[in-house]
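Every protein chain except one is present and positioned as in the full complex.
Moving on, here comes chain A:
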Amino acid sequence: MSEIQFREMASKSWLNFLSFLCGSAIGFFLCSQLFSILLGEQGDTQPNILHNDPHARHFDDNGHNHLEGQMNFNADASQHADENTDISEKLYQKVKILCWVMTGPQNLEKKAKHVKATWAQHCNKMLFMSSEENKDFPTVGLKTKEGRDQLYWKTIKAFQYVHDHYLEDADWFMKADDDTYVALDNLRWLLSKYNPEKPIYFGRRFKPYVKQGYMSGGAGYVLSKEALKRFVDAFKTDKCTHSSSIEDLALGRCMEIVNVEAGDSRDNTGKETFHPFVPEHHLIKGYLPKTFWYWNYNYYPAVEILHFLQIEDLWQPCVEQLYWCHFSTSMCSLRVLLSHFGSWLLF
């Protein structure tokens, strides 16, 4: 072989060797990246946490995504070992509340299902009122249409249904929306002081339009047995009109006509217990602008707590014992807070 050919061969093999090295480096790198992504994902996902064995580190095999069935919050099954609920249980027996939730076919899956899984469990009896019957959920079919203008009509029919089927099963009859959260224990505390044979109803009292005031629909309201009887009777005897597009106002007017008293639901420090909006709106000063209609509607003066001396100077009325709250989100979160979080703290 000549020298030139030899040199050519040498440089060629040198080039080949280089490209070989290059290839292996790139191959290795790409591969390691791939693995780090795969492993990284595995490392970051935490095993589903329902195991009792401290040494088990396997992943819980839950292939169920989006189970469209019954949802069970099971919040009370895992009751704190040290929790004493005697008083709560006694009140459950003593103050019987039937809850009916205003919902519709389009909201069963999104909203009503969660109401059913959470606070509604604490009612002595719970009913879901919809325009159409649903045997599986189950909902009562009111045979109306859906829509905001149908609300009052739905309300009348719902109370009528309750009156005709469950009058003797409860002392108090509460209406709530499917985006409302109710702390039943606290509601019982309020109602335990009143006689259900008395014509009275409670909620977040608004002052305009009706002399004795009326209760905000969004915050929910509860009627005594006598109030329910009078309300249903009012339509049989034409004392109250069926037609109105403003459910809460119309109900409030009717209550006044049939001499059902608008009760004071505030706690013993004068703070409101029924809330038409989510907690943030009520807890954070300035969240609702001063020009908002709400401020002119409240029957009672707002109680401010003068401690929060920061950029936002004053707190909104904070309620120690929350009865109702009109939520659009976080219903389940609040359920968690309410039944569990208090556990290890002195309150």
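What we mean here is this: a contact is a pair of C-beta atoms (placed from the backbone, for glycine too) under 8 Å apart; a residue touches a chain by one contact, two chains touch by 3 or more; residues count from 1.
As a working rule, contacts and distances are computed from a predicted model.
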item	value
Chain left out of the displayed complex - its UniProt protein name, from "Trafficking protein particle complex subunit", "Histidine-containing phosphotransfer protein", "Integrator complex subunit 4" or "C1GALT1-specific chaperone 1-like protein"	"C1GALT1-specific chaperone 1-like protein"
Identified contact with the non-displayed chain, of A:Q5, A:N84 or A:T291	A:N84
Residue of A:D185, A:E247 or A:E272 touching the missing chain in the full complex	A:D185
Missing-partner contacts on chain A, residue numbers	12, 15-17, 19-32, 35-36, 39-40, 43-44, 46, 48-55, 57, 62, 64-67, 69-75, 77-78, 80-91, 117, 183, 185-186, 188-189, 279-280, 283-284, 287, 305, 307-308, 310-311, 315, 318-322, 329-330, 332-347
